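In this view, the complex is presented without one of its protein chains, the others remaining in place.
Let's look at chain A:
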Amino acid sequence: MRLTIDRDRCEGYGLCADSAPELMHLDDDGELVLDHEDVPAPSSAAAETAVRVCPVAALRAD
């Protein structure tokens, strides 16, 4: 599973980072940083939740 951010849509709500802190975080400017674009298998459920809670559908997992 691979995570991608649509930077034009992401407004930095950070709900994804709250759901999957092991995969992503907001930096000091409130920009989302993916720490693992390729999701380790044990974190795939967390990745799917992170995608699900994005208010603006800016995060994708394929």
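Everything that follows uses one rule, which is that a contact is a pair of C-beta atoms (placed from the backbone, for glycine too) under 8 Å apart; a residue touches a chain by one contact, two chains touch by 3 or more; residues count from 1.
Keep in mind that, in the parts below, contacts and distances are computed from a predicted model.
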| item | value |
| --- | --- |
| Omitted chain (choose from "Iron complex transport system ATP-binding protein", "YeeE/YedE family protein", "Cytochrome P450 monooxygenase" or "Acyl carrier protein") - UniProt protein name | "Cytochrome P450 monooxygenase" |
| Interface residues of chain A (partner: the chain not displayed) | 8, 11-15, 18-19, 29-31, 52-53, 55-57 |
